[in-house]
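Report on the structure given below.
One protein chain omitted, others in place.
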Amino acid sequence: MFAGSTRGAIEMVSIDLNSDLGESFGVYRIGYDDELFPLLSSANVACGFHGGDPRTVERTVAACKANGLGFGAHPGFPDLVGFGRRPLFCTPDDIRTDTLYQLGAVDAFCRAAGVRMQHVKPHGALTNMAQHDAAISDAIVAAVNAFDSSLMLFAMPGSELERAGARAGIRVAREAFADRAYNSDGSLVNRRLPGAMITDPAVAAARIVRLVTEGLIQTIDGQVLELQVDTICSHSDTPGALEIVQAVRAGLTAAGVSIQAPVQ
Amino acid sequence: MFAGSTRGAIEMVSIDLNSDLGESFGVYRIGYDDELFPLLSSANVACGFHGGDPRTVERTVAACKANGLGFGAHPGFPDLVGFGRRPLFCTPDDIRTDTLYQLGAVDAFCRAAGVRMQHVKPHGALTNMAQHDAAISDAIVAAVNAFDSSLMLFAMPGSELERAGARAGIRVAREAFADRAYNSDGSLVNRRLPGAMITDPAVAAARIVRLVTEGLIQTIDGQVLELQVDTICSHSDTPGALEIVQAVRAGLTAAGVSIQAPVQ
Amino acid sequence: MFAGSTRGAIEMVSIDLNSDLGESFGVYRIGYDDELFPLLSSANVACGFHGGDPRTVERTVAACKANGLGFGAHPGFPDLVGFGRRPLFCTPDDIRTDTLYQLGAVDAFCRAAGVRMQHVKPHGALTNMAQHDAAISDAIVAAVNAFDSSLMLFAMPGSELERAGARAGIRVAREAFADRAYNSDGSLVNRRLPGAMITDPAVAAARIVRLVTEGLIQTIDGQVLELQVDTICSHSDTPGALEIVQAVRAGLTAAGVSIQAPVQ
Partner (left out) sequence: MFAGSTRGAIEMVSIDLNSDLGESFGVYRIGYDDELFPLLSSANVACGFHGGDPRTVERTVAACKANGLGFGAHPGFPDLVGFGRRPLFCTPDDIRTDTLYQLGAVDAFCRAAGVRMQHVKPHGALTNMAQHDAAISDAIVAAVNAFDSSLMLFAMPGSELERAGARAGIRVAREAFADRAYNSDGSLVNRRLPGAMITDPAVAAARIVRLVTEGLIQTIDGQVLELQVDTICSHSDTPGALEIVQAVRAGLTAAGVSIQAPVQ
């Protein structure tokens, strides 16, 4: 993100680092939440439909507050056994109301903790479907807008979700992925294709430093893509997730980029 | 409720009539919501754990708004197949966080509709357990207080839940039941005992008129109990539920009692 | 079905009448099960994923036994709030294992009641997706085959599900729908199109009598389609469902067709 402030003669560049957290459920623990909290500036927190439960939400809000992270709701499909990763062809009205329900549910814990919700980022199959579907994106945005029109929306640049946010006047933070390869149209390479996942922390860090400082990222077919982004996502359950975030953070810091939540 | 206003020489008595609504789930419909909305002044709306779903919550909020009913959250145990009627021995912390989650979830639909939530009334086994258990009652009240300390709590007079509300400085509306017989200690006669259910609309109406205008109700063993109440509940799924509410409302109106939500 | 036996000079034609039953859940009741049991020869019984619960399964097995109905398992997607009507893009392996789980679960109640399971018919979005998808159909058939290869499969003639059953050597009962219009390719007219639903009991009865006795059905564009069927489904939750089943049964009986479960 280039919306840095100018201090004296030096332009200060900052970027947000986010990850999906709070996805544990009951006795089931998942992700490296404890290790990631100190490394990130924003968290996307599961709302109980694809993962998460009321106790986990409360713990995660508290950890976000303690670590100074921006708190985001991470609503998903009502499919715990599939972890919200399976496309569910419900109506836009189902999506709008399910999203509204989840926003309210996690916001209750923010209110109780005196934390202001920062953003909304749809999860898994819901966000994948929204990328290319204006009706689904409008449904998500309608829920955000009805709940609190000052919330930010995390969306991939060029996606239908970004356009839906713009149509509704919602502020959008453009998101890139540290652990994923890009096609030359700016979309992510399908997970099942070879090379889709960036697993080498040093590679991930170098790519993200270039993206944040130069606005450029190399695509899977060797081209160089211009991309303006405000927040960098690293998945919390990828093998080596922690090492990737550590390397990305270290690389950015060494390049003089500050890690901070998107300016509200 | 005797907190009526005096207009000229006439003391105007008013009472709240409430019922549990919005308990349908997906394609499954339950209760006589459409018929009851015009007859009541407050609704207790299922929050998705024992009944209700996001679409049903939204429809019910809209109907409360259209009919001028006070909207209440009706949180229950996470037991859809048991409809929240089976005691679940979880921790007070489970109850507090489950309640907070449910309050937030339904409040999202109130916010979206521009409706202010009026009250909270626990459902089924949760409210039954709270009657006699200070720790459970404190857990429910802690959730209410953390979410919005200006909310009212519906509780039976003499219950632990009433005491917990008082301890926390939450305003309590004292509740009586139109379709239930009373023991001489002010508790409800166990549903399984003969005579526990008041099924004759005329009898229910006469009892409630006396209770509201004189503060007296006859107990199952023939005594007369003094009871101060602010709201009258009729269950929406009892056989003859609709006839009871109609008779109670007509009887109260004929006795000069106005039906209105508790003064906020 | 023309596989009737010849008694003296008279060819006796018989057909199976089926409906989806046992879809109630907990306190929630749906369908006209009690009225339909005496009118049908087979029941497709919800298995707890899209509807049904253990108590409902047990009651429905007992009613099938008492009324002499063939018992069929009616597995669906794990989507209670959507009643299994929303397409869920899970893997064939998810479908195979979910189906196997559901077959076993309801068969336990058959074993306990001394009833032999007769058939399997997938529900809702699962059966709709299977019509045109060989991989999904093979997954369903693999579960049936692994559980009990002597079970029958109910499938629409011409569907991928019918072909998958044939490939596996599973006996298929070809199904037609009393309350649905047909396209000239033998598929059902989309529910959302005008004329898709047959709601007039007399019309439904006349169509089914012709189909069963002559093997012909008029399509929505006025053509006449040849169709060989073994079982006729009437939905249990369509408006006028009961009247349609009554009319179809009366019409078939008047035409000398006996109503009986498919020959095992």
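Each chain carries a letter (A, B and C) given by its place in the written order, and its residues are counted from 1.
The rule we apply is simple: a contact is a pair of C-beta atoms (placed from the backbone, for glycine too) under 8 Å apart; a residue touches a chain by one contact, two chains touch by 3 or more.
From a predicted model like this one, the values you see are computed outputs, not experimental measurements.
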Report summary line: Touch assignment to the omitted chain, from B:13, B:62, B:81 or B:113, lands on B:81
Report summary line: Filtering C:112, C:135 or C:193 for touch with the omitted chain leaves C:112
**Report entry** Per the touch definition above, residue among A:13, A:30, A:134 or A:166 touching the missing chain
**Finding:** A:30
Report task. From the listed residues A:12, A:81 or A:135, report the one that touches the chain absent from this view. Result -> A:81
Report task. Consider the whole complex, including the chain that is not shown, and state which of C:38, C:54 or C:68 touches that chain. Result -> C:54
Query raised in the report: What residue numbers in chain B mark contact with the hidden partner chain?
Result: 78-79, 81-82, 86-90, 94, 125
**Report entry** chain A, residues in touch with the chain not shown (by the definition above)
**Finding:** 24-30, 53, 80-83, 237
Query raised in the report: Considering the entire assembly, which residues of chain C contact the chain that has been omitted?
Result: 48, 54-55, 57-58, 93-94, 97-98, 100-109, 111-112, 146-148
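What we mean here is this: only the chains that are shown with their structure count from here on.
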Query raised in the report: Counting in whole Å, what is the centre-to-centre distance of chain A and chain C, each centre being its mean C-alpha position?
Result: 45
Requested in this report: Report the inter-chain centroid distance for chain A and chain B in whole angstrom, where each centroid is the mean of the CA atoms.
Outcome: 41
Report summary line: Contacts with two or more other chains occur in chain A at residues 94
